[in-house]
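Only a single protein chain was left out; the remaining protein chains are all shown in position.
Letters A and B mark the chains as written, and numbering starts fresh at 1 in each.
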Amino acid sequence: MLTIGLTHYLVLSAIVFTIGLYGALSKRNAVVILMSIELMFNAVNIAFVAVSRFLPPTAGSPPINLSGQVFALFVITVAAAEASVALAIILAIYRARKTVSIDDLNLMKW
Amino acid sequence: MLWLVPALPLLAFVLITAFLRRPQMLAAYVSILAIAISFVISLATLFRGMSAPAGWRVESIVPFFTIGPMRVELSTFVDGLGAVMLVVVTLVSMLVQIYSTGYMVEHGEMDPGFSRFFSYLSLFTCSMLLLVLANNFFQLFVGWELVGLCSYLLVGFWYFKPEAADAAKKAFITTRFGDLGFLIGILFVFAFTQSFSFADVTEAVKSNAIPPTWLTVTMVLLFCGAIGKSAQFPLHVWLPDAMEGPTPVSALIHAATMVAAGVYMVARLFELFESAPTAAAVVAWIGGITAIFAATHGLVMRDIKRVLAYSTVSQLGYMMMALGVGGLAAGTFHLTTHAFFKALLFLGSGSVIHGSGVQDMFFLGGLGRRMPITKWTFLVGSLALAGVFPFAGFWSKDDILSSAFNSGNYALGVIGIVTAFMTAFYIFRAYFLTFSGEPRPDWVDPDVFHGADAPKPMIDVAHADPVAAVAYEPNAYYAATHGPAGDPHAAHAELAHAEAASAHQGAGTEASSAAEHGAAHGGHGHLARGAHLAHESGPAMTLPLVVLAIFATFVGFVGAPQAGNPFGRFVTGETAAEGMNYALAGGTLILALIAIFWAWSWYGRGAFVREPLTALGPVYVMVARRYYLDDLYNWMIGVFILGFSQVLAWFDKNVVDGVVNLVGWITRVIGDAISRTETGREPNYALAVFGGIAVIVFVLLNYAVVR
Partner (left out) sequence: MAPSFVEPLVFYALSALLVIGALAVVFLPRIIHAALSLVVFFVGIAGVFILLQAEFIAAAQIIIYAGAITVLVLFAVMLTQRSASPESNPFNTQGLIASVVAAALFVALLAGITTLAGTSTIGIDMDLTPALGTLMLGQWVLPFEIASVLLLAALIGAVVIAKEN
């Protein structure tokens, strides 16, 4: 318990991911869903970086395998792009329908 | 060379159907030429066979196809029996076709279906010859069905007449019942012997390859085909109604050839029947019962053709009886003689109908003076049928009766003797009613109508008492279900003008069809009706009558036991052991003469006023109504076949369609259910995605990851 290992970080990541998932599935406000998705992204980032930190390194100059950190960086980038586009969409929907409650957005119903 | 025999009529059929509809007489010539050449070849074959040693046969086979053990071949196979049949079929067919060139012409106008008639006759002849030349069940069955088809076509030749169309259907369907048993029998044969060929099957039976019970069942099933085709009891009902067809058809098909196919089949398979004594007994008894049963009908019929029809049924029963008790020579001999004298009688009756326009014998009479050739040839035929020495029937009938007694079947023999008595009686009743005395066109039944308000005959008898009405109708059953015999007022005027303008059911169906044909030609071509206006027929008709009369007189001698029965030897290959049973022959001859005298006293002295047999009252009615068999069959069809059809229809509509509808319904329900998942709401979709992910993760962790 005292020695923090990979398992701790991964459990933390799982907890945060689950909370974010629950929020993404069960909230009505689209912005809140977006925020929950950000939670999930960050949880995943924790997992990546933790794995990169704790895995035995490949042969080569960096003493640890940095692929995880690279990937986390890219996740941040893409998340930023995605958040901006998503919020733009939400704004557009709000302008068209005066609501961001996803319960009301069921035009694709059969 | 033998293959030409069926091929030439087939060629004639094709030619006439394709090219020769218009030049009608040319059609007749082509057809007659084809059959004449076939006849010559058949005759040559017969002569070759007669001078050949015993056990002679000619066989040539053309294989068609083979599927596994089943070999289908086309064969021309001739032995003694086959050669005789070939000559009989081609000769009678040729004579009938020559006769038809005269018969199908009404006062110089040909029947509109003239060339169609000859094409059908050619097709029929080809089919019959195919049947005779078969050496395997397959070809036999093919020929069998083809002659059935031709019978349908020819009986319903005047298809615009509802009775003719119905009669054709009845003939075909009734024989179909028999053919079903026949087909099952053939399949049984194949199941046991893996072959269709007669030679293989005979060998298998001789070597006991088939268990006896199964053999009996198979032979009885095969005999079912003969029951249908040869009009044995209980499937005899189609033959009297088949008289709706033209008389040459009746002569050829329903006297000499097609109905003989059943007898020929039993003769062909004679060795098989010998090995199954129970089946042979079935054959004999059905034959005997048919013989006497049909003879009783002949006593009460008023239509001359129907007397002959029931006579044919009865004589076929004789032949079956003979074959059943082991008299192969006797049965085939009677087949040959019967072909000649029955064809003669039918053609003679056709001459009567053609000349007088009347079929009901109560309205005939006195034709002896007006149609001498017809009268004398008909007399010869009657004597032959009655079995009077020295005509043909005497020898063959005697042969049959002695076979019955010699094999110990005394009951059948007695049945045969009683039938012979009735045969002589009814045929001479017909002869005397038709040819002796004076014509009776105005005959009125004195028991029914009294006084001046008696309606004119030939029309209103339906309103009279049922006895007369029923026996009057040439087609009693048809009239009973389709209403009385026609409109009295129109027929009143008709008779008053002594000309036929419209068709009636009541006054002889064939004559009425000719009259209808006359009306169809715009009113001219009046057919004068009545025995008093009768005239002798032309040479096209009388010449075949004379030829047949010669045969009916002399052909009996080839089977005479005193001469060593050359016919029997030729057909069976064995020498007949017995000599002539003079007591039997003499006894039956005396009985026949008594019957003839009795018929003369009732019908022949010009004293005919009423039918004496009506004194039998309800018995007479029952026989005239053909023992209500037609009613029974109609009821059975209504209840069983139509009832069963209702069940099947219900099944089809509810179960089969129900299953199909069920599939559609299920599809729709499932579709409805699944389309509910498309809510258009994002959280639902996301839920589904993550639910799936949870499952996948679980599966991967547990089953895919190596621990």
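One rule holds in what follows: contacts are C-beta pairs under 8 Å (C-beta built on N, C-alpha and C of every residue); 3 or more make two chains touch, one makes a residue touch a chain.
These numbers come from a predicted model, not from an experiment.
Peer 1: For the chain that's not shown, point to the residue among B:70, B:666 or B:697 touching it.
Peer 2: Touches the omitted chain: B:697.
Peer 1: If the missing chain were put back, which residues of subunit B would it touch?
Peer 2: Answer for subunit B: residues 683-684, 687, 690-691, 693-694, 697-698, 701-702, 705, 707 touch the chain left out.
Peer 1: Which parts of subunit A are in contact with the chain that was left out?
Peer 2: 1-12, 14-23, 25-32, 34-36, 38-39, 42, 45-46, 49-50, 52-56, 61-64, 66, 69-70, 72-74, 76-85, 87-92, 94-95, 98-103
Definition applied: only the chains that are shown with their structure count from here on.
Peer 1: Name, in rising order, each residue of subunit A that touches subunit B in their complex.
Peer 2: 21, 24-26, 102-103, 105-110
Peer 1: Touching residues of subunit B toward subunit A in the complex: what are they?
Peer 2: These residues of subunit B touch subunit A: 675-676, 678-683, 686-687, 690.
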